[in-house]
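Okay, here's the structure, questions in a sec.
One protein chain is absent from this view; the other protein chains keep their places.
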Amino acid sequence: MAPMPKVHDHVLLTLSCLGFAGVVSGGFMDLAQNRLAKGSAYSLFQAPAFEAAAAMAGLCGLALLSFPRRPKLRSFTTILAAALILWGSCAGAGHFAAFLMQTAPPAARVSLGPAFWILAITAILAIADAVQRGNFGFFARLFIGAAFCAGFFLMAGTGSFDHLSLAREFSNNRGIFATELLHHLGLVGAAVFIALMIGMPLTVLVLRKKAMTGFVFAGLGILQTIPSIALFGVLIAPMTKLSEELPFLRAIGINGTGPAPAVVALTLYSLLPLVRGFYTGFSEVAFEVKDAATAIGFGARQMFIEVELPLALPALLSGMRVVTIQAIGLASVAALIGAGGLGTFIFQGIGQYALDLVLVGAIPVILLALLTNFFFEMLLGLARRKL
Amino acid sequence: MGADRRSLIAALLRLARQPGPWLTVLLLAAMFLMPKAEPLMRWLFPGDPRPVYTRASFFELTLAHAELVAISSLAAAAIGIGVGIFVTRECGREFAAMAGAIAAMAQTFPPVAVLALTIPVLGYGAAPAIAALCLYAIFPIIAATVTGIEAVPATVRDAAMGMGFAPRDVLWRIELPLAFPFILAGLRNAVIINIGTAAIGSAAGALSLGSPIIEGLSASNPAYVLEGASIVALLAMAVDRGFAWLEDFTRPGGPEQPG
Partner (left out) sequence: MIELRNVSKSFGAVPAVADFSLKIESGAFFVLAGPSGCGKSTVLRMINALIFPDKGQIEVRGQDVRTMEPEKLRRGIGYVIQSAGLFPHWTVADNILAVPRLLKWSPPECAARLDALVGLLRVDPALLNRYPRQLSGGQQQRIGVARALAADPDIVLMDEPFAALDPVSRLVLQDELRGIHARSGKTIVFVTHDMDEAVRLATGMAVMNGGLLIQAGSPASILLAPVDDFVRDFLGAESLQLRLLDLVPVRTLMKPGKKGATETIAAGASLKNALNLMLACRRSSLGVADESGARLGEIHLNDIVARRDGG
């Protein structure tokens, strides 16, 4: 018997096993007669042959790629195989949905099943791992990401997904989607902006008066532990009272529910990470550096602009990153108190058993968070390179 | 007399600096005495015919809430610590890069979105909520475990190996005890977030302290919202204090003495 070839990449092998397990065990598509009815599952093997074969070929490719010895080659071909899986499962799902809808009543819904999600996750993880191991540079990463996004939007634009209920929910809500997205960004932007306005003087206070440090951080820390839904809820009563007592607040639209309490709560949550980031940033500027700057005649203003700010910048950006990502997530809870935003779709979908509508809210929230993270990573990379 | 009063004030101040006990007292009071707060609610929300949530007792709700959080967090701790240990062993080192990347990415996922993603797959009720909470909590725990184990100084590990500690001894006697504060901090983070997310889980049909909040919001009954919200907030703060105490208590050599 020939000796077993040596596995050089157990991660890929595990991933392809995960993919195979998903394909074998779960439904790839789910066809229900209407929103409320229980659907029946269809496996990948019943999907249109060409795309299904492409996805399976990609999976087999991943399994085989765990054997070659050369890591760089492995990275490139892994990305190709993963692209094949992604294309096969996405195009297969769209094509399959169109096929199923031909014979189904118009109220029927075709949703993506667990096998689809497992395939997609397998492919994305394989790409992430390949990019990490291949030691690709920043622009290579950007290019790979952009290429996959472009491919996805090209398929969406040419109508490949039109018969999937996820796409139908999205196009049904297309008009509102743009509004709610802007609303979401507005909530986040307002909260982060106000938090900056309060956080900066608070940081100065904490830096100047060391005695206040413990007190301020303890207070903000307690605020941070209060669950978002609870803080939103607790704010309703006092803000209602306030707008009843002060007509001018009511006149500018401040109420117990709606965006006003949402922004207040998001701002409160943003303060701790922001002030902590700023505080570590400025307090960790080395004493020797400041001493040297003073010695060569820097004034207070120059010291701040030329020395302290650039050195504190990475910590400041980390604080901003945490705050923004956190606010993006929490803002979706704010839909519960009528503040709007992408959470509207999530909670509407949950309330109406429209599970694909939930995804119309949840997926953009996640993408927004990932995009923000990527953006700040980039800024952080730039800020650190300068040091 | 004066001295008595002064010592009383000092004792009160000491108590104020230790919010754990009185938060717990407040939580218990809120849990059991909420029905007695009807006059207060009437005053706060005049015109509300039934200002106290009665569909389930608050004790029951708190218990259900704690159950959701406890089961999901324990499962997440078991899985997360296990994975963290695995990727720091020789045999699992290959998976470390990917685990780190997934953990970093998953931690940018908003907890609500994770909850929202599990509903289409698993449906409504307590089980999907537990799965979602568990899924969310796994990643910070993996990250904390890996950070903790990697923070063990190389010299300490080298000394242990050189003295004849078997790999299992190194893990149990050196790495895990030294990583414990990190793991505890990760768990604390995850549990606090889970307490909040479990409340949102009521929107998907899990019984919890979120139930009165969600019902109050959909039926425009702000009294219910306030009742549920205040108990959830107290629960989160009390549990957080509990973790803080645990962190102090388990530090080698006891709580750090100032100076």
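A few remarks follow.
The chains carry the letters A and B, assigned in the order they are written, with residues numbered from 1 in each.
One rule holds in what follows: a residue touches a chain if its C-beta (ideal position, glycine included) is under 8 Å from a C-beta of that chain, and two chains touch if they have at least 3 such contacts.
Worth saying up front: this structure is predicted, and the values here are computed from it rather than measured.
Note that the absent chain touches B when the full complex is taken as a whole. In the complete complex, the hidden chain is touched by one of B:20, B:92, B:123 or B:177, namely B:177. For the options B:9, B:104 or B:159, the residue in contact with the chain missing from this view is B:159.
Against the chain not shown here, chain B presents residues 153, 155-156, 158-166, 169, 173-174, 177-178, 252-253.
Simple rule for what comes next: only the chains that are shown with their structure count from here on.
Centroids of chain A and chain B (each the mean of its C-alpha atoms) stand 22 Å apart.
Note for the complex: chain A touches chain B at residues 9-11, 14, 111, 114, 117, 125, 128-129, 132-133, 222, 225-234, 236-237, 240, 256, 325, 328-330, 332-333, 336-337, 343, 346-347, 349-351, 355-356, 358-359, 361-362, 365-366, 369-370, 372-373. Put simply, chain B touches chain A in their complex at residues 19, 44-45, 94-95, 97-98, 101-102, 105, 108-113, 116-117, 119-121, 192, 195-197, 199-200, 203-204, 210, 213-214, 216-218, 222, 225-226, 228-230, 232-233, 236-237, 240.
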